Structures are given as C-alpha cells and as structure tokens.
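One chain of protein is taken out of this complex; the other chains stay put.
When the chains are written out, they are named A and B in that same order, and each has its own residue count from 1.
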Amino acid sequence: MVNTKRRSVIKLAGSAAAVASTGMAGILASGRTPAYAQQKAVHWLRWVDFVPASDTLLRKELLPRAEKELGMKITLETVNGNDLQPRATAAIQSGTGPDLIQAFNTNAYIYANSVVDLTDIAEDMSKREGGIYKYCRSLCSDGKIFMSMPWAVPGAMISYRKSWFEEVGFNAFPKTWQELHDAAKKLKAKGRPIGQTLGHTFGDAPTFTYPYMWSWGGKELEADGKTVAINSKETLESVKFLTQLWKDGCDEGALAWDDTNNNRAFLSGTISATLNGASIYIESSRKPDTYQTEKGTPMFKDILHSPLPAGPAGQFGMHLMQSDMLMKYSKNQDASKEFLKWIHTEKNYGEWFNSQKGYSTPCTAMWEKNPLWDKDPVMAPFKVAARLGQAPGFAGLPNQKAAEALSKYIITDMYAKAVQGMAPEESVKWAEGELKKIYAA
Amino acid sequence: MIEGSIWRKWLFYYVPLILFVVVLLFPFYWMIITSIRPDGELYRPWNAVNYQPFWTNKPTWEHFTYLFEETNFGRWMWNTMFIAVTSTLISLFCGVLAGYALARLNFPWAGSLGTLIFITYLVPQTLLFIPLAEIIRDFRLGDSPWSLILTYPTFLIPFCTWLMMGYFKAIPKELEECARIDGASRWKAMLFIIIPVALPGILSSGIIAFTLSWNEFIYALVFLSSPDEKTVAVGVTSELIRGDVFFWGSLMAGALLGSVPVAIVYSFFVEHYVSGLTGSVKG
Partner (left out) sequence: MAVTAMSEAGARRPPPRLRKLEDERWLAAVLLAPTAILLGLFIAYPFFEGVMLSLSSAKVGDPGQFVGLANFAKLWDDNIFWTSVWNTFWYTGVTTVFKLALGLWLAMLLNRHFKGKALVRAFILLPFIIPTVLSTFAWKWMFDPTFSVINWSLFKLGLIHMRINWLGDPTLAMSSIMVVNIWRGVPFFAISLLAGLQTISPELNEAAAIDGARPWNRFWYVTWPLLLPVTMVVMLFSVIQTFADFQLVYVMTGGGPANATHLFATYAYQIGIVSGLLSQGAAVSLAMFPFLFVIVVVQLLYIRRVETR
C-alpha cells in the first residue's frame, strides 16, 4: 500500500532523529535512567484520588513493597479525572504511554480495540471473592473478554445536613421525588437549596441524571440494544418534574458546576444537600475546625448520606466505576499482569480499601462483610452502592455507543436544556435525535 | 495631549488610567491573596457575614510549602523553562533565516512561499494533534521533552518568520550593497551586517515565542506522561485538583510562581519588545 510506504519513510527518518535526540536529551536531561536497561517496569495512570491518604498509601507503602516483592519498577502517575480520556486517546494513537490506564464508567468500551484481555485475572478474583457484581461486570466485560480489571466503585450518595432537614420536618431524607420536592421547597425558602450540577462533568452530573431518569421509567434504549426509546411519556414526566424541582428547590447557580463546586458550596453551608461521593464528609471530618455549622459545631457531625429518592419506576443508582485497562501497546504486559494480581490480593487491596474509609466500594461481594462498614454508621449506605448500581445504555448494554452518549452528556443536557427554558417535549426530542445519530451509525 | 485645567486632566487621564491598571491587575492581587489565605477563610460563601475578600488576618505559607513538599513543582519549572528556551531558539534560528530569505532575496515564488508559511499558522492544533501523536510515536519521542521541543516550532516558526520578514524589509537595501561593494560575500553581509541590525526584532520575536511556548497546554497535556516530565501549567492543574476538591491556595501559589520567569523576561526586555514590534510593523 501507498500508506505503508509513506509510513516507513517517516519511520526511517524518525529513527535517525530518535538516535540524534536521545543523544542530546541524554546529555541535557542527565539523571534519567537509560531506556535500554532491561528492567521490568510498570507505569500506572490513575486519577488523583479524592482521598489524599490513599495516594500517599500507594506511593509510600504499597508500591515500594510491590517493587521489592515483584522485582520491578512501578511508576504511579496521577492526573485530574477529566484528563484521563485525552491521555488514553493520545497514548493509544501514539503507541506509547502508561501500561495501565484507569478507566471510568463505560470508558473501557471506547478503548476496547486497544486493550489486553484480563479475563483470567478477573475471573480468578471473582471466584476468590464471592463474585463480581453484575454492574461492575457489565462495565468491564463485553461478554467475551474483560477489557479492564474492576477496581472499585466510588459510590454516589446524597450528602445532606441532618439538622436542616429536621427543621423543615424531615427526620430522614425524603424517600420519593415528591417528598424531596416538598422538603427542597421549604429549604430553598430559607436560603438553603439543594445543589445539583447539570454541567459537563464526568462525576456528579451523569450519576444524577441517569438514575433519575430510570426511576421515572425512562430509558435510552429498548432491551434489543438498538431501538432508541428515550422519547417516552415517562421521560417527559421526569423532565417536567425536574424543571419544577429545579425552580422550587435547587440552587439555580448549579447549572455549570463541575465536580468540585458542590463540595465547596456544601462545606460553606450554602446548600442543604447534594449528590456526591463521600468526599464532603471525609474532607469535613479531616478538618473539623475549618468546616463548621452556623452554630459553630463541626459540620461533619451534621452530615448524613442517603441514596437517591425513588420514582414511580423504582429506586436507582449510578456510580462511578473505576477499572484498570492493560494497554495493547504496552511492552510490559506480563509485568503489568503480575502487578495487577499482586495488588488485587486480599491483603494488599484491603489496605487500600481501608484507606478509603468507605469512599469506594469494592467490586466483589466479599467486601460487604468487611468490618470497616461497621465503624462509621454515616458511611454505611455506601456498602451496597456497587450491588445496586445500573449502567448507562439501559436497557441495552453499556457498550461503546452508550459510552459515546455518556461522554457527549446527552442525558444530562436533555435536563439542562429544559431547566434553561426549552420546552420539555423539545428537549426530549432533541435527546432522541442525538441518540439516534449515535445508534444509527 | 490633553490640555486644560487639573480636573480635566484627572477626569480624562488619571481616572481611566487608574481604572485600567486596577482591572488588569486585580486577578493577580486575587491570586496572591488566595495563595496566602488559610483554608478556613478560603471557603466562605460570598454572602457570609465574615467574608473579607480583600484582606486576610492570618496569612499563611502552607500553600507554598505544600507546593514544594508534596508536588514536583521545582522540576516542572525546570522542564517548562528548558522546553520553552530550546524551542524558542530553534524557532528563532529557522525564523530569522527564512525571514531573511523571504524578505531580501529574489527567487521564484518568494511571495507565495511567504504566504504558505503564514498559512501554516492557521492550521488548527486540534487537527494536527492525532497525526502528531503518531509522528511522535514513529520518532520514539513519547514522554520526552523533545516531543514538545519539536512540535512547538510548528506554531512558533510561522510567527517568527513573519515578524522577521517585516523587520528585514524595513532595513534599507543600501546597507547590504555597501558591504558587498567592500567585498563581503552575501553570506557574510547577512551574518555580520543585517542580522545585527535586526537584533531588536529578533529579541522581540524571541520574547513572544518564549511566551507562546510557556503558555502552551494541549500538547503538553497529552504528549508528556511521567510526573517528572510535566510542565508547570499541566502539573499544577493535574495534581492540585483532587477529584472533586480543588486545592485553590496551592493552585494560585503555583500559578503565581509559574508566571514569574515570563514576567522577569518581560521586565528586562519590554523596551526591545516594543521597539522590535515597531520595526516589524514599519515594513
């Protein structure tokens, strides 16, 4: 082919330049280990953890121990969660980069062509630890191969101010959307609205909009995985209700919040409840003097967690799901597999799990019985996050198309548009059109 | 010039000027105050009673110490500096030579070549991005500063060439002809007569090129991966935003320190920058 010919010319020129440049780079960037040293090495790309203690644990204890026990060099790189996908895309296209890349939610499907099958390691863990939850399995495995190794589910629950809800007559968090509407209306009247983002942010926006839609009976697809089914009476109801809830009970500034805004708003006492990971609770209990209630008591004592309320069709949750992809371009596949096995042993993984203090729920059933969950009743609702989760693309599979819809924020935008004043019928139709474009191709 | 009484001078001159300075510099003041404000004060809503935006009673260095102890900030500064300086030098070298050729030599298609180089400046970065990633793979430059040093000139060279063309055009032909009558070769005339005269222009394109490479973000974000290789802009944003918690204090501290080198370059060279620009546009 013409293509290959041109490529090889470039490659030829490339290798010449590479020789020249490594020479130069070698002199200039002295102190770097030479690339040709035949040492096993693994480069692991993860997000910067919500819980700083977990990154410290990995860096200072777990990885040095792994290096010693496995006789390899392990580099941990952490980046902002929103930057993981661009990095993965560039790494795959350039054929160099981290050996292990963390995937969020449905992302493993996007990169399915470029990853190594991890079935043996995953099934091994599943057998050892009482089975991988359906939710985690559907996100990591397309039924043929495991595209990524399930890591953990940072649960998304509503964090709320116990005393504020009591003041308006709710001794527990509202169980249905209607009840939540009543509570939120009263709270907003007192200047304490509910904070929920509908922005383009990978965490807090879709983990709200998807389960919210399901709880009303709305769904993206029929079970055949092809027919777009979003334009339904149920979806429309949900959109109408949300615009009302938004006006009556939500912080209207939240439309473009990213994952960090609601944390700050909550910690500063401007919102009464928000869907989030446990990071608000963890941050406030870490710094009881910094974050206080209006009465001057530590805020973390006034925080409780609750799953999202139920709708006519039931109660749902969608959580972030983290897994690790072993990349096809990696030259350290065996070492990486070895490392994955090592880190997923009960002892090693358990240390990491403990450092999360319940922020992350492991992907296998065994961990539900872990004594950690008894330590702090506030964290107990997170125990079953992974068990109850449902994946995007419902009632189809969370495949590459579902991933595309997710990363285009179609469901989130459907609600955001209506909240901004578009007629609910129009916004649902818009979402239907967008989904059809994706599923038609 | 504004003539007339003192109040007119104030109204039409000093007041607008002061307003400009305040508005242009306020974000920097805000960065400084944020970087020395303790966390407890940082996270107070704007309508809280004790919200004091413009001052803090308990300044702290904790954000700066965090920056240096918990992140590789020093290393990032060095990387950014190294990449910016090297790519600037490469671009200047190419730009000066090309600018000279296009502005002062007679050869076929000189005009269209100039336009062509200028047009390359218009090619969107987002389009080049994926193919460049593949070239970097073929050159085996992934995760090395050279991946940026060699790609930054793609937007620096057209800029330098263009500025230098303007500058070279402004230098009278006679200068060169005199030298050649005295027996200097064309090559020498360029090297020893014309280029020294163009020095202010070279400096000013150098400054702009340096700023542009210091400023670059997308390529740096995706072509570099090891924590040790990152540049300031990428390092600060990727390590100081922890999931859904921003480390605002340290983020601002990093932003401030990250702008110092460029600020120093400018404070020394602002005169040259201005005169270089004047030269380039006179042509």
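Quick note on the criterion: a contact is a pair of C-beta atoms (placed from the backbone, for glycine too) under 8 Å apart; a residue touches a chain by one contact, two chains touch by 3 or more.
On a predicted model such as this, the values are computed, not experimentally measured, just so you know.
Asks: For the chain that is not shown, enumerate the shown chains it touches in the whole assembly.
Replies: A, B
Asks: Write down which of A:119, A:268, A:293 or A:333 is the residue touching the left-out chain.
Replies: A:268
Asks: Which residue numbers on subunit A touch the omitted chain?
Replies: That gives, for subunit A, the contact residues 10, 13, 82, 85-86, 88-90, 92-93, 110-114, 198-201, 251-258, 261, 264-265, 268, 270, 328, 403-404, 407-409, 412-413, 416-417, 420, 430, 437.
Asks: What subunit B residues would touch the chain not displayed?
Replies: Answer for subunit B: residues 1-2, 13, 16-17, 20-21, 23-25, 27-28, 30-31, 34, 42-47, 51, 53, 90, 93-95, 97-98, 100-102, 105-108, 110, 113, 115, 117-132, 134-135, 150-151, 153-154, 157-159, 161, 166, 180-181, 183-187, 211, 214-215, 217-218, 222, 232-233, 236-237, 248, 251-252, 254-255, 258-259, 262-263, 266-267, 270, 273-275, 277-278, 280-282 touch the chain left out.
Here is the rule we use: only the chains that are shown with their structure count from here on.
Asks: Per the centroid of Cα atoms for each chain, what is the distance between subunit A and subunit B, given in Å?
Replies: 36
Asks: Hey, which residues of subunit A end up touching subunit B in the complex?
Replies: Listed in rising order, the residues of subunit A that touch subunit B are 7, 10-11, 14-15, 17-18, 21, 24-25, 28-29, 43, 45, 47-50, 52, 75, 77-81, 83, 86-87, 89-91, 93-98, 203-204, 258-260, 262-265, 267-270, 276-277, 279, 283, 287, 289-291.
Asks: Spell out the residues on subunit B that touch subunit A in their complex, using ranges where they run on.
Replies: 39-40, 43-45, 48, 82, 129-130, 133-146, 150, 221-223, 225-227, 237-239, 241-246
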